[in-house]
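So that we are looking at the same thing, I have put the structure below in structure tokens.
A protein chain is absent from this complex, but the other protein chains hold their places.
First chain written, first letter: the chains are A, B and C, and each begins at residue 1.
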């Protein structure tokens, strides 16, 4: 039985409390928020819950095994550091931290303290994303040529981060996960239309090993909500439409084949293949529930989370590279992965 | 009555002959092709038509006023130059020529000879593209922030040109036309998956004057045929879906407004507007028919064609810049427009 | 301040408690259910709520003004009758009762006791349905020729009622409301595939006054969830797609016009009109909230509810006619509306 304390009961915290509360191997002991009103609301929903406006009472509570952080990103580092120092396991909402330096320190601290550190990259717990990973690694798609992703909508404009830091963490986390890889370089072009200095439209080009190219288009300025990812392989192609409720994934038995030359005068021969489309049925389970269960399981088994500190830090490295490329007028930025991250 | 000779009766030529033949103010006198078989087929369809395998017989025929060229791009320059030299008006399929140098010479020759030179950029004659231009210039969309275009499909891979030269001419021609402008710079990133050295997937970023940004995604490696252009304005947004047969244009009364500050402590205030969508009815006329009529009208009135040599050459300049940027790993390439093109 | 007691805290009751609790002019005093477990859950969510397993304690509570009934349909009549007898206003989930006789008695009792009786036909409180009514009565569509509705899905098969009683109440309530009318006759054809004697697929044809025809297709045996209603008028046409989240209503400026004859030899002349499509933005408010507020308002003002006992009874009359037609192999059944219902 893992005993959990939750820091932050604003927009997302209650969803985490609800899901952790419903797990059989976990108990939510306490929660904290700066606003008494939010704490009263939580107490009404969960009468046995201890509440306090002082997060240190949770972080230092000897009964508590794990701390769940759902506060603004600027406070992630400070709270997570104190929790790890106090020997707690830590779940922190995405992104892991506000800077590379903060992220690296949290990762190192968790390793040193031998505690579980997990980041709330929820997409890697969805049925759709796991189906895509399975399909890719089964070899059904063949070699992965490129991935093209669009995540656009009207708003919601953020005050302090640009559209890349707001929306691209989803795509980068998904791509790193399904490819079981990480980009070697990023080139990014962005533009600020609504607020000077905060990009609201951006295009990213990520180069993964083995000649896999990935494109990400993020925008707060689009009339339609689009969340679409196309994976083009040498054998088949797959389209993931996260806006669709019932038909999220389509696998196209389509492709182009290069025919080997038979003689030196032979032309470059291509043959096109147009086959069936299949739409696999996906499980309906709530991804957040799976995510919470995964955190508790990792603590109990000492396992490395799917979206652990390393995964979260690698996303930070890509976001940081994208920002630097945008400042450099789109020049390609190579990402240096610290040796401590290992190779994929 | 404009008398026309057509060079090239392969894939596209017969469509041009059919449309020019149906015009009241035009007569197709002769056609030429290297293959007798194609000429016999044309003669069967149009018994009065003169045919020859020697294109110079058409180019130098004193009865002929205008020459229409539907041959492979490598021969555009040679044929068009001879036709202009012989004092003919010239219609040439897109792209105008294979290189900047060839394009420039044709443009200059047409000016010197005072002949009409027109390029077959058919999209600028469609009801949809003209509706978009009207909507933009009526001010209904407000300032144009950015345009995002995708033109992707599975194939058809070309032998001698990359996907940018194959598909992006459509988008560049459309954008230049609806904005009545031309890009100051282009950055482009492409990748070759199927044939070494011939890009089959590419992303372009075009910077137009007045902070209008445009993105073009072209690909021969996509399971779905997508031809979609989104125009984001300060007041409204428009989506043009050329694959849809009946609902090509949707105008969204949607946007985000920056509220003026009322005091120095005021936060940056945004308000979102979500209103109606309207789908205008478009005319059904065949764009190619309008294009052919336009060529004949321009000859008769001495008017400058909508897709004249200048328009076609500006498209070449953009394609050339895109290629150079791709060779330069995505570095932004500024386009120098010759003074003779004038300003827009 | 209207004080409410809720009978039934199963699937739908909690939604009603939540919405009535959030109203400023209403207070939920007590609730009842046969299961202690449900009552404990309600008490946890709303600590001040009185609970009891004996519904008569609520019905006879002198502090309570109005009783809200969310129990299985077989108990609607018994509970509602006792509540009206005790002088309470009554809100009952749809359908009003299990039989015409029960429905008529409740309607008469409410009139005699001068109490508000309202049925939970939620669709007449949606933004979409009210928009359709507005559009029809503005004259924009012209005369209404016919309405065609499909409400199909896979399941959920009911134990005791057929697909007509399960799904068609929505369509009949909507049609009566938007036309401000009621069908003069119904013909219905149904078939039982899964359970003998319980129709799971049915087609209804309703004849409204002024030659308006309506068709309803209901099914528990369809691979897709379809909830679509097409309204064809003499001037324009409208399609209501309730499955779409953002584009529920489309108005087509399309039609066919009969040209008057000019001479006795004239042919019957038709002209077709194909114009724009418009998709109006609809309000996002939760229909159930509006419904609950409407009940409270009607009590306070002594007004007749939009979905009052008369409306609910007229739906019962149509359902009963449909069942009789199905038993009679599709013969048209004329509906006799009691004089007490008045004319529309």
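Just so it is clear, a contact is a pair of C-beta atoms (placed from the backbone, for glycine too) under 8 Å apart; a residue touches a chain by one contact, two chains touch by 3 or more.
Everything numeric here is computed off the predicted structure, so don't read it as measured data.
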| item | value |
| --- | --- |
| Residue touching the undisplayed chain, where the options are C:155, C:209 or C:338 | C:155 |
| Touching the absent chain when the full complex is considered, from A:87, A:142 or A:280 | A:280 |
| Residue among C:42, C:69, C:237 or C:335 touching the omitted chain | C:237 |
| Contact residue for the chain not shown (choose from C:164, C:178, C:201 or C:335) | C:201 |
| For subunit B, residues in touch with the removed chain | 44-45, 47 |
| Contact set of subunit C toward the excluded chain (per top definition) | 145-146, 148, 154-155, 157, 159, 187, 189, 191, 193-195, 201, 203, 205, 211, 213, 215, 217, 219-224, 230, 232, 237-239, 250, 252, 254-256, 258, 267-268, 270, 272, 274, 329-332 |
| Subunit A, residues in touch with the chain not shown (by the definition above) | 247, 253, 274-281 |
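Heads up, the rule we're going with is that only the chains that are shown with their structure count from here on.
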| item | value |
| --- | --- |
| Identity of the most central chain, Cα criterion | A |
| Whole-Å gap separating subunit A and subunit B, where each centre is the average of the chain's CA atoms | 40 |
| Geometric centre distance via CA averages, subunit C-subunit A, whole Å | 44 |
| For subunit A, residues that touch 2 or more chains besides their own | none |
